[in-house]
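Rather than the whole complex, this shows some of its chains in their spots.
Which chain is which? They are A and B, in the order written, and residues in each are numbered from 1.
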Amino acid sequence: GRSRPEVVILGVPGREQVLQELQRLRPIIASRADIAAIDLEFSYDFTDKDHDLVIVLGGDGSILQAARQMGENQIPVLGVNCGKLGFLAALSPNQFLDVWPEVCCGGFEIVSHLMLRATLTRDGEVLGSHLGLNEAAILGGPPYQILSIDMFVDGQLATTYRCDGLIISTPIGSTAHNLSAGGPILHRTLDAFAISPISPHTLTYRPVVDSADRIIELTVAVPNESTSIVVDGRVLGRIEAGDRVEVRRSDHAFWMLNVPGQNDYRTLRDKLGWGGNTLPKK
Amino acid sequence: GRSRPEVVILGVPGREQVLQELQRLRPIIASRADIAAIDLEFSYDFTDKDHDLVIVLGGDGSILQAARQMGENQIPVLGVNCGKLGFLAALSPNQFLDVWPEVCCGGFEIVSHLMLRATLTRDGEVLGSHLGLNEAAILGGPPYQILSIDMFVDGQLATTYRCDGLIISTPIGSTAHNLSAGGPILHRTLDAFAISPISPHTLTYRPVVDSADRIIELTVAVPNESTSIVVDGRVLGRIEAGDRVEVRRSDHAFWMLNVPGQNDYRTLRDKLGWGGNTLPKK
């Protein structure tokens, strides 16, 4: 290993607060680590790179972008929120300064998190494939007729949803769109997907949590003109009748530094206003 | 008054079962009433007509269409379901035959139901206006970014929803899209709107029921490219930044014959599988 860690700093482009924090944090980062690159354009190419850490300045959206940008070469991420507290970018710049020396000593656990891969296929040909850290969702679009979505799990028809849309969420994504649609919160280390319909027509439809080892395939019998498969907020493609969407575990996990004192329940208290103070029990 | 009622028969086009029931019911209807028109093309013009009753052969969708078609000249409706039981088309053809003689004697109460009018305005100019029996909904569409919808009630900012969409529902519409989105069931004779966000980003958003006398105005600060206002499943128009959607009580109510033995709770039992037998208490 190296004597000093090699880091890349990513930041969301064109935001004043990111630039200011970068100015402030950069020399302190450089005092204990080698900065291989600073990318404020979401353009750095991680292919074949062998860095130790990616520091992301921004919010949860920037971390989603970082995960996409690293693609098949995932490097551990430390998120610093420049703005309001995020679920993923849980450290403030000042908290970052506090933990930075210990990070460089290797004093932190690196935790892997589930990512998914969504692939759109037409007549046996792959039209596109996206890596997702949050979720893959089929969304209806104009003219907004109710959708019939067949879901196959490991090759067996599981059910036919009649709904406005359907979300397949990772644990990290469970507090994003999935939560808005009524899905449960999955602890981040759980190896599972949450499957949550949006505005289900049948009232007995409820969110299901299934193993991340399943292969989920989705088809839409009569899609609307702009029914799409959307991964982490980006449209992967329009879905036509007969198209097949496959959602499965990605071969590559997303890695995050586990900061002491931060955990899922703490984040729920801080972000969702859940009750309870933060003192350990006696 | 006339000695015999004058009726119009509407039926959904091109459905075999409607044609068959029409053949069967037509002579029996004619034995006690004058048939002014039979329209299986949703094209009959009700302007300035003075009929007593509209018999709709079809399902709930046909009754929505009938309400639209009558426009400002609403005539009482009796719905006969040709297919599966509906919330609105609650009589089977055989049940219709049972009650028909009494209907012609004027033996049934006519009940008025709230309709809404949704109007889309840009720079002070009305782009379009639709009458709705079920609901008016703002729906997001591609590229599916979360919407910020400002809602003004009687000219006061009520709240800003962050959501995938927003439904303003009548009591009759409360068992349609509103129910899928988590909204409550409103008794049909209630003079109120249900206001239900779709996949609200903020978890404390809950459906609200407010008086039908309110004037609700909606604006979308940064609409998606195909964010639309949709009334009873028909797109009224695309919404651009600065556009204003007004939803208010229509000047015209929808009239339905009140069939004895049918009521809201009975329909909930029959349609939603709610528990309870149908015997009156002793």
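Convention: contacts are C-beta pairs under 8 Å (C-beta built on N, C-alpha and C of every residue); 3 or more make two chains touch, one makes a residue touch a chain.
Model, not experiment: these values are computed from the prediction.
Total copies in the full assembly, please; the file places 2 of them.
4
Definition applied: only the chains that are shown with their structure count from here on.
Which angle of rotation, from 0 to 180°, maps the CA atoms of chain A onto the equivalent atoms of chain B, to the nearest 5?
180
Where the CA atoms of chain A average out and where those of chain B average out, how many Å apart are those spots?
40
Can you tell me which positions in chain A touch chain B when the two form their complex?
It is residues 137, 139-145, 163-165, 177, 179-182, 198-201, 203, 226, 228, 230, 233-235, 272 of chain A that touch chain B.
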